[in-house]
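Structure in structure tokens, see below.
All protein chains of the complex are present and in place, except for one that has been dropped.
Moving on, here comes chain A:
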Amino acid sequence: MKCFSRYLPYIFRPPNTILSSSCYTEADIISTVEFNHTGELLATGDKGGRVVIFQREQESKNQVHRRGEYNVYSTFQSHEPEFDYLKSLEIEEKINKIRWLPQQNAAYFLLSTNDKTVKLWKVSERDKRPEGYNLKDEEGRLRDPATITTLRVPVLRPMDLMVEATPRRVFANAHTYHINSISVNSDYETYMSADDLRINLWNFEITNQSFNIVDIKPANMEELTEVITAAEFHPHHCNTFVYSSSKGTIRLCDMRASALCDRHTKFFEEPEDPSNRSFFSEIISSISDVKFSHSGRYIMTRDYLTVKVWDLNMENRPIETYQVHDYLRSKLCSLYENDCIFDKFECVWNGSDSVIMTGSYNNFFRMFDRNTKRDVTLEASRENSKPRAILKPRKVCVGGKRRKDEISVDSLDFSKKILHTAWHPSENIIAVAATNNLYIFQDKVN
């Protein structure tokens, strides 16, 4: 696992943030991170409803050491706080998820969602401006027609590059409960949005209608014992998707089977380990994220203490289980008390599906190499993140003698949690969101 010891950190802060990381507003907390399909762009969403897009610099022969730095490309307000007058409820503007569409022309398209509304944004560049209008003067004011004596054709003249983001579609009023996932279908014509109890299928062109494809709301709410926690389309088969639940189960559905996919095609669940059973068994089994591998052969799930890899052809247990922070198993009561046990960590595959990554507490994040079975713990912090410095592996001491560089479990800072990470689709570049800071690490060049 050569690459892990050779990561270079670049730290990017969202614009308007005060230098000290301890002084930030809640609106600056990053709530989602996503690379686009080529890795050229990296989008972040925050609690304040803003989207910040970073673009990778073109490599230049003159500045080899600045290979592919990410700089701010566009910033826009995607969602605003809303008020539902009938229910007297505030609708948070926090961006829950961003998903990119594959690029089909010069413009970039992404979906962003808060709890209730999904929006399709077009991000495009403008570097030319038409000049020489007949009816308007240079400031845009209408001319007196009597003064117009000649006719000319407006010409396009270069202007400073401007990146503009415009909302092209708003998909609203389809979710009673909080949207937790969106996923673009491989047909690039449809996408799905999932809330706690329902999943809807949309066509990108149609905003006033969506198809409900999963509905687990019971007739009597008193029978409610399970909610949907995440959902994703298969990367290649446009008829297949999976969704995970708060009870630690994954259901794979085929939309060809029926219009309403309440009956799953496959059901993935691992039997409970009786030696580990406790009052908190269900809570820690609740799946917080589910991701298909790029190959489409595997799915990865994240629950509170582990990451699991499942083969689509084997439903009764995962093929691999990785312990993220098993030292927390004895602390579950405290973590229940302070609600940390409900934290929802995400997980990501690298481009070749050989390495998986997920976050933890104390600004630690973990990587697991599926082939060599080796793992590493790294930290996203300012202290050890000078540019081009190499990240040092960290270790948590669970008991007994604590070595010099280790940190003891009781010293972990549970307010510093890494919930959102992203991996470049083809290179070893990772983006790690630590509260209000975005860290971008990449493999050292030779």
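Definition applied: a residue touches a chain if its C-beta (ideal position, glycine included) is under 8 Å from a C-beta of that chain, and two chains touch if they have at least 3 such contacts; residues count from 1.
We adopt the following convention: contacts and distances are computed from a predicted model.
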item	value
Chain left out of the displayed complex - its UniProt protein name, from "SERTA domain containing 1", "Large ribosomal subunit protein mL62", "Ribosome biogenesis protein NOP53" or "Proteasome subunit beta"	"SERTA domain containing 1"
Hidden partner chain, touching residue among A:106, A:221 or A:259	A:221
Residue touching the undisplayed chain, where the options are A:170, A:319 or A:389	A:170
Sole residue of A:38, A:258, A:338 or A:352 that reaches the chain not shown, by the stated touch rule	A:338
Of A:78, A:113 or A:286, the residue in touch with the unshown chain	A:286
Absent chain, residues of chain A that touch it	82-91, 116, 170-174, 176-178, 196-197, 207-210, 217, 220-222, 224-227, 229, 246, 274, 277-280, 282-283, 286, 330-340, 342, 410-415
